[in-house]
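Mind having a look at this structure? Questions to follow.
Of the protein chains in this complex, one is absent; all others appear in place.
All chains are identified by letter, namely A and B, in their written order; residue positions are counted from 1 within each chain.
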């Protein structure tokens, strides 16, 4: 089975957030980056499928040069080769909306004719949660999202999909297909020294975004339909609210919070 | 002590009735001489048949690229102390140790006796035991043979005692993997006894057929003994002096990986000459097992069997094999039960360095991905993503730094206060930091913390993950260099050790000390309590055995009252169970090491337990909580010092406690 995994390099989850001078994104100085969490699970699923059924795992990632580190991490964990859709700087891809980026990704993987395309459920930075589903539409493939488990069944796949409130469902679909993977259902392998050393010899095909756009003018970011105007820090920081009064009063106050703010009752 | 005994022995010799020389066995026929020559050749060939194989395995093992034959003075001293004086053998088990030492010293004394003995068979008189003339032969015959006789008596008594211990008292740590008694040890003991007895008898019989017969009896014992040496654990007679001399030179010295194909001890081809030499040196005394916290609490890890497992591997497959080391001969599970407390390596009398072996086997498993462990994977991913072992957000550390108003290190302060994962994230570790900061402020020391700090990589290092360890070490070294940090002080012995020793592989770390060392320097400025409270101090492995710091934390712990010692203390201290990354690996098999140690500390009757490591602290907190409400108070030495300062300023007590 030939599997493509789309991975994204995102700011580390606990990165310090400072807004940059343009008010459009965070200041990336001092920020460290890591592989998007659900993408790491997608990669793990792909590697497990390869181990069980054979085949090839190819990772694709769009981002500036720094994304190369995350790509090498994926190769170190066991991916066979990689495609780096490289932007010239931090801002080139910001001119595209989710559909625009997905078009670029689709163009860069189209010729691979993969049996399966996996993405994480959503990115930890923009959190749009759409790239996989858009890719499916662009590639003309069926898809299923929020997938926890993939089994090969006959000519196709049987996948486990998470629904809300502790419900699940199985979905059967033929390959080629696109799946978006939910975090947490399996244990992630750790990158090893041996893997890193082996990764040095693996192929990373670098495609410059500008070159790709030049080859197909329809990919040009003339007018994204969705435009980010500005970012702001939220007012409220997480802090502990102590609920006082008699036990009964405190309990009543807590139940109200649980009902209307946490919304679990 | 034994040195002076040894040197003063000749004066005893002067009191002996002289001359004491072995009885003249008379002349030997040509047939006897030929027979003797043939037997000697046979014995040497039988010796070599096995010894040659062992030597070949050692020499054909991979070379240790990082080994340097430097520090010759230290090597000579260690050789003198551990081999000649038998210091480690005696220190840990005084009575059997002394018995062993007498056997050894008798062997040394017999070097010349035996040479002379064999020469006699060919009609030579090397030491003038037959024809006493000239000062050399008179000195020998008057003193040396008598002295040898004294050693022979001591040796005979000792070997008999050791025989009784092994075959009748049967201590558990001498047990072999198959739980059978070592009959070869019995045979060897018998031969040594016979060698001594025949020599002593020859001192008392006159020349004649008896003397001739005794000569042959002694010779036959000798010729049977020689080939048995390489075929049994008595190979240590030959190898261990080399093992001790060619040690790596420091405690738990983990060699750097060499080149692109070195992932640690994966297969036979990775075993270095030092490891192979050590594997064949093991004398199976079981001191390592006796002191191993894992083995003592029902884990399958037995450090002796790890070493013997390597030996069996080498015997069966040799040093070029590609067969994994973990599997049939050693268990991966066992190797990952080690807390790296180092008691085994510290105790070993024949110079085996267990930690480089155990960590090496872990490296082989982890660096290649062969070790699959849910908790281990989680730990490594946490170290990679969050740069701390607890997987917490760095923002949590920021919040703590802000709340405590800890100054940021900017080069103007003397010390960089290293928080570590426990100090930065663990609520209890934070309390230790807060107390230590109070004391530093009280003492007027200037300090700052790094804006951003990553785990030193200690758990990754001990669990054999060189990739994560290197990333963390390099990032930290760079940050420290940027801030021009000259001196680090840390509350965590694991951080101290890793920074000072393990980081050296990747750069030059700043000077680093443990807060006990800092506090001990300022002992005079800290108020002493008059209470007669009993305080027991628990030696953290990474402060004691790893750093040789025992008195400094005690001097601070004693601020709170009078010190009592646990049954195991100082270099024999028992691990808390957290080291070697085990604090992060989930539930242990069998009894918890921490509970065992906590009971040992509670048994002293102390009302305060002094700790000097945030990991020990957290392990004991759980263990004491489980043991009931009347357990002693558990305080880090920084908290003890801070409490004394508070107590000495009664006016401020009320304010700080509100």
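What we mean here is this: contacts are C-beta pairs under 8 Å (C-beta built on N, C-alpha and C of every residue); 3 or more make two chains touch, one makes a residue touch a chain.
One rule holds in what follows: contacts and distances are computed from a predicted model.
A chain of this complex does not appear here, and its UniProt-recorded name among "Acyl-CoA dehydrogenase FadE17", "Electron transfer flavoprotein subunit alpha/FixB family protein", "Spore germination protein (Amino acid permease)" or "ABC transporter domain-containing protein" is "Electron transfer flavoprotein subunit alpha/FixB family protein". Between the chain not shown and the residues B:422, B:560 or B:613, the one that touches is B:422.
Checked against the full complex, the candidates A:3, A:35, A:98 or A:181 give a single residue touching the omitted chain, namely A:98. In the complete assembly, the contact with the undisplayed chain comes from A:124, out of A:45, A:73, A:92 or A:124. The residue touching the chain not shown here, chosen from B:323, B:398, B:571 or B:622, is B:622. Subunit A residues in contact with the hidden partner, per the touch definition given at the top, are 11, 13, 15, 17, 19, 26, 97-100, 102, 124-130, 133-134, 136-138, 142-146, 162-174, 184, 223-234, 238, 240-244, 247-248, 250-252, 254-255, 257-259, 262-265. On the side of subunit B, the interface with the absent chain consists of residues 375, 378, 390-392, 422, 425-429, 583-584, 586-587, 618, 621-622, 625-626, using the contact rule stated above.
Following the convention adopted for this analysis, only the chains that are shown with their structure count from here on.
Subunit A and subunit B have Cα centroids separated by 49 Å. On the side of subunit A, the complex with subunit B involves touching residues 12-14, 16, 30, 34, 187-197. Partner subunit A is touched in their complex by these residues of subunit B: 257, 260, 263, 366-369, 372, 374, 376-378, 380-381, 384-386, 393-395, 398, 452, 465-468.
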